[in-house]
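Removed from the display is one protein chain of the complex; every other protein chain stays in position.
Read from first to last, the chains carry the letters A and B; within each, the first residue is number 1.
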Amino acid sequence: MSLVSEILAGRQLPAVEASQADADTSATSLAGLRVGDEAAVTGFAAAAPAATTRRLHDLGFAPGAPISVIRKAPLGDPIVFRVAGYEIALRREQAKLIRVDA
Amino acid sequence: MVALHPEPIAADPRSVRWVTGADVTPFVGPVRHAAPPLEALVENGTVESLCCESDAVVVRLGAGHDWRTTGASVRSTLREALTDPQHWEADSADQWSDDARLEAAAREVIAGPAGDYVRSHGGQVWLESARGGRVEIGFAGTCSHCPAAGFTLQHRIAAAIRERHPGEIQVVAAQLEASRRQRWLTLRRR
Partner (left out) sequence: MAHHHGGTAVKVASGTTRVALVGSPNSGKTTLFNALTGLRAKTGNYPGVTVARFEGSVRTTDGEIVLEDLPGTYSLDAISPDEQIVTQVLDGEDLSVATPDAVLVLLDATTLRRSLGLLAQVLQVGLPTAVVLTFGDELARRQGELDVPALQRALGVRVIPVVAGTRDDLGVLREELARPDSWQAPIVPPPVDSTELREWADSVLDTAGYRLPEADRRTARIDSVLLHPVWGTAVFFVTMFAFFQVIFTLAAPLQDLVQAGFDWLAGVIADNVHGPFGGFLSSALIGGVGSVLVFLPQIVLLFLMIAVLEGSGYLSRAAFLMDRIMARAGLEGRAFVALLSALACAIPGIMATRSLPSARDRIATMMAAPLMTCSARLTVYVLLVGLLVDPSTRFGPVGAQGLVMFCLYLGGALAAMGTAWLFKKFTGRHGPVLPFYMEMPSYRLPRARSVAVAVWDAAKGFLSKVGRIILVVTIVLWLLLNLPARGTSDFRAAGINPDDTTATSSYVLDHSFAADAGRAVEPVFEPLGFDWRINVGVLASLSAREVFVATLGQVAAADNPDSPTTALQQMQTPDGHGGERKLFDAPTTAALLTFFLFALQCMSTIGVMRRETGTWRWPAIAFGYMFALAWTMAFVVHSVVSAVA
């Protein structure tokens, strides 16, 4: 592994625990938003694998970034979000890992 | 949160302009004492001198230090120090005034890309005065008969000054005194 990738792999991103009430409903995650909703990223679920959160971060889902929900696929999954000025599709499974302030 | 990025200064590789955006630096001009963490870098010789601009802090490294190795620590320290403006000390109290800040902004703009634009078109531009939210800019050379001079003043120079000094300010072309105009015309005639 190279020096740069070692440094990048060592990045720590804020883990945000869901409050008890939200734990099941995923209300404070991206997956809980409806089409047209807007929110800002606060961090990542504590249970999320580190490599996954680092990649989501590099894709623009960084703490503080504003997100809007553009559309959902015919069966409700995956979901297209607008972040950092572009559109990207995530599955519910990943969207659940991203905590938002809504 | 302090958003900043470094810009090199071509004439002096030991200095870097850390661009902070408007209204972040505590004052303008030379820094006598910075807030504690940054001051520690000055004391141990990593940083030789600090100078605040209207939208940046120019940091000059001490001899024997290079930006590639110390850049990251200077960045973090500077960020921290800028969130604590009360503990910065200037050489004179004037440096804290709004007029000083406005004047610095105008001077930086004239020395920067907006001024370069005027000069590249054969014009001359200088700061006549800056106080009480009013900036007077002097023009000469091709500008004096250029129909786009007013547009350039408002859209390049005034806009750039407002970026560095937001708020209610007025930017106008200075009314040239007769003698100055005369002298210039005389020069031209010869």
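Throughout what follows, a contact is a pair of C-beta atoms (placed from the backbone, for glycine too) under 8 Å apart; a residue touches a chain by one contact, two chains touch by 3 or more.
Only a predicted model underlies this, so the values are computations on that prediction, with no experimental measurement involved.
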Chain not shown, touching residues in chain A: 1-5, 7-9, 11, 13-14, 49, 51-52, 54-60, 62-65, 70-71, 73-75, 77-78, 80, 82-91, 93-94
Absent-chain interface as seen on chain B, which is shown: 1-8, 13, 16, 19-21, 66-69, 71-72, 74-76, 79, 113
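Convention: only the chains that are shown with their structure count from here on.
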Whole-Å gap separating chain A and chain B, where each centre is the average of the chain's CA atoms: 40
